[in-house]
Every structure is written in C-alpha cells, then in structure tokens.
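The complex appears here minus one protein chain, its other protein chains still in place.
Now for subunit A:
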Amino acid sequence: MTSFTPYTYFLCPCTDTSTSTRNLGDSPSAESEENSDDERTFDPRAARSNYSLYPLEHLLYCEDCHQIRCPRCVLDEIVTWYCPNCLFEVPSSTVKSEGNRCTRSCFQCPICVAPLSVSSLEAPPEGLGAELASGQNGPFVLNCAYCMWSSKEIEIQFDKPNGIFAQLAKIKNGGEPIITAKDRRKDREERGKRHFSGSSAAEEYQESEAPITLDPNERLDPESQFSNLKAFYQTQMAESSPVSALGFTGDYGYGSPGALSRIMGLYTGGSFADKKSKSKSGTMREARDALEGLQIDPLSSSEAITKLSTEGWESTASCAQRHEQTTHTPFISDLRPIAYLLRTKRSKRCKTCRHILSKPESKVQTTRFRIRLVALNYIPSIIIKPLQPTLLTASTLLTPLKPVQFLLTFKNPLFDAVKVTLATPAKTPGRFPTKVTVLCPQFEVGANTDVWDEALRDNNTKSSLSGEKRRTKAEASEGQHQAEAGKVWERGRNWVSVVVEVVPPSLRIDGSEWLKSEEMKRDGEEVRDGEDVVEIPVFVRVEWEGEAGGEESGLGGGGKDKEVREKRELAYWCVLGLGKVALD
C-alpha cells in the first residue's frame, strides 16, 4: 500500500459533473450554494467524477467537434464477429441464427476454462505403414491439457474430429442422444392428430417408420423443456382465444382484440370483459408432464440429495464453474464443455456529429486501424515527477504540512506550437484541503516537429522561443534546485516542465472543536478510503493556431502565409494524483 504511482486523469466534457455533485441526503449547505456560480472547481472526489475521469490513453478526439470523446460519448458499431480461438470470422447473420458462440470445434474446459483439444482415444497407428494409415480414427474426446479433464468423464465421445459443436448438441451428459427439437415437433403433431381424429390417425401413426416414443416423465434438457413449454402454451393460446378479426392468431395472440379484452379483464377484475368474450374463451390449463414442458426442480429430487450425501462437496460445481454454464448445473457431472464466446471488432462514432473516430481493419488477423483519432495525438500529455529526487530509502509518503514540489512535464503532440494556461484552486475541495501553487501557470510548448528541425534551427536562431534560456540537464544538477515563480523549469523540443508546489494536508481530525469545519463534523471521525491521496484538479486551456479546415497538408511547413491560420482552443479539467499523505 505504500507504493504509489502518480497518475493523470482527464475529464471528458460530455458530462458536466460540476452540477449537483452532492451526495444523496446531504442538506444543501452554505458552501455548496456558494460554489454554484460559474467559477466552480471540479471536485475529483465527488461521487460522479469517477465515471468521467479517464487516462489519456482511453480517450478519443473528434476532429469535427474539436472535443475529447470518452467511452461514454461514443457509439459502438460492430465491424466483425470472430472466434478468439480459431480466429474465424462469423457472419452476423449466423450470429443471429446460431447465437454468439463458436459453432466449430472451439471449446473451453468446464473445470478450468483452458482451451480443450480434440484427441483420439485410440493409440496412433504404429509400425510398418503407419504413414499410410489415414490419420487417427475413432472415438474422439475433448480433453484439457491443463487440468486433464476429458469429456470421457461426462461420458461424451465423438465419431468425427471436426464439427464438435454439432455433435455435442446431440449428446447429453452420460452419452444418451438428445431428442432434437425437430423430432419433438413431429411427435407433438402426431399426438395432436391422434387427439383430433381418433383411432384412424393412431393406426396411421403405427405405420409411419421409426416412431419415437417419448416418455412423459423424462428428464428434459433446458432447451427442449423451453421448446416444449412454448409449444404447449402456444396451442393453449390458440385454443382458448378466438381467432382475431384478421384471421390469424399471431405468435401469442396478443394482437387479437379477443385476447386484448381478456388481458384487460384480468386487470380490471372481469368487469371489462363482457359475457360474450368470456363464453368464447376457454380455460387455460397448466403443463402436466414432460411432453408439455413440466419439470420438477431436479435439486429437490431425492436423487440429487443422495448424490450430495454420497459424493459430497467434491462432486459439486463451484460458483465460477456454474457461472460459465448456460444452464443449471449443480454437479460436476452436469458441466458441459463451454463453446467459445465470440468477440467483436468495433468502430466508434462521435455521438454528436456521427463521424467515425476509430475503425479497425475488418480482417480478424490484422490489428491495424483504418481510422484512429486518439486523444493522445491531440492533447498535451502530462507526466508527474517529484522535483527533488527522493532517496530510495526514504518513504514514498508525503509528509503532512511540508511543502513538496513536483515537476509537471507537458508534451505537445501537435505540429503547431501551443500556448498552455493552467488554473488550480488554491485549496483542493474536500475535507482535507491541499494547498496548491503552480509556479508558472502560462507557457508555450513547441511544435512536435521533426527531431532534426531543432538541430538545424539551433544554428540560426539560438533562442527562438521568447528569449527564454533552455535549462540544460547539467545546470539543473549543479544545485540550481530553487524553482523560480513565473519561469519554466525546463524546456525541450516539444515539451515543457513546470513546477507545482503542494502543501499536503494533515489527516488529523482530533483537533479542537472550533477548528473543525461543518463538513468534518458531519462526516465523522475517520479518514475514509482514498482521502489520504493528494488529488489536484487542474483546469488546462490549450490554444494554438491550426490550419483552417479539416484538411491537413503534411507537417504544416512551407506556405504558411498563403494558408489561412485559424485560432483553436481546447479547455478541460484534469486530475493529478500526486501522492499519499502519511498519517501522523
């Protein structure tokens, strides 16, 4: 906990967090009313701030709106679906019909989520002519090289080494075949026929080849239970509700006026439904057996209880394992291999102007982007360093009430020089205010030109940048550790370092009663989580003269006077996390 890495977070302007950041239940105190004018400081510890602060690397930049865009204010569009295991692209139509899992042979181990591989249960051919033998043959299993789980444990074997997904869909745990939905539908229709036309249909049924007899008490897998239930209630709906005026019953019959009045009747206690429609609608019954989708909860069955008592805790699946499964799996023996979830490549659009901010190459194997407007290329990055290099043995914690100086290095990614203006509150908001002084709140950062440009320019004009002498590393180490107000600490080709002085607060609360602010009294006596971190809100304003229009022509070199230069401005809040304060 003692180690702390300084961080910089940027506030996305999409949410105006400075409004109504009071906690629920807080009475509007005098202080918050005072703050409610235009010159509000941003409170990095406010409850809502967490949701709009991002590291610079997570942000995008819209060139048309000239604004920072965070993950909350972009629209995602799926470019491709692909399987992370076999890297095959899956067409979105297949995703719609087959679901969002790989339908080839990619599976994860249900025990440890490592990828499963298909292997033959038979030893590979050996001896003379082994090369001529056509590969491995039969029965195949899925096995995990990491935890040695194999689908043999749930008694599932495959005939072919490919198309495992389709094969697995037909086998239950234990090796019995799953009666497919198609077969069930056939059986249902047969039963329906018999029900309506008596014995003649039954005879016909006898004649039809390979009749599947379904056990009314069978244990259904969840998919077929759902399809059974759905089919059952559909027939119930069709029977109970009259055919609508248009002549069709629809999916659930909600569209028909008869059904609508029946539903209204349910809510209004029958007064709405007139006698006529009541007489028309028959009573609906519930599912009675497995054929109609009725299943007694298997956990409450004695079978499960005896299994639990004989095999014990070891046979039950862990929470994490059950979470990965799509169905209810209380025991290890119920677990099934997990087909790989498909992943997506997404392009991102600006919510306000609908321009694309990021678009990956649609091919799965490539990691390149066609368009990628990341904020890192538009906004000066801020790096925090302590000015006095701390000894390795010294604690990394800040001493309360002792001024510390930090070096903020602004690095300009733009091809134009920018003018940066910093603003901080004198005291940070919160219970333990830190005193902040930026020694040089206004400075200019050079353009991100070619590395050689500077070397060439140095010969001609020595001090091109506002007459300020560049502080060399040697000079800095000569003991010139006194930072001067209003002066830049160090300057480079496209970067500038300035000094910020901070007086960390004392985290002592047990002062005398009159010293405590109203807020302190209300919030109690403890230092809450995160309150010992010195976080400084900084308002950064960046001004530069860019080329007019969206078209960029190279590095902005030659025809400067011909092109129309346009003044640009960007302003945003940042939060600098400087360090932790020691408890005294």
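One rule holds for everything that comes next: a residue touches a chain if its C-beta (ideal position, glycine included) is under 8 Å from a C-beta of that chain, and two chains touch if they have at least 3 such contacts; residues count from 1.
In this text, contacts and distances are computed from a predicted model.
Chain not shown in the complex: UniProt lists it as "Dynactin subunit 6", one of "Signal peptidase complex subunit 1", "RNA polymerase II transcription factor B subunit 3", "Tectonic-like complex member MKS1" or "Dynactin subunit 6".
When the missing chain is restored to the complex, the residue among A:11, A:111 or A:290 that touches it is A:111. Contact with the omitted chain, checked across A:150, A:396, A:437 or A:506, is made by A:150.
For the chain missing from the display, the contacting residue among A:46, A:65, A:95 or A:121 is A:121, taking the whole complex into account. If you put the missing chain back, the residues of subunit A touching it would be 111-112, 121, 123, 141, 143, 146-150, 152-153, 314.
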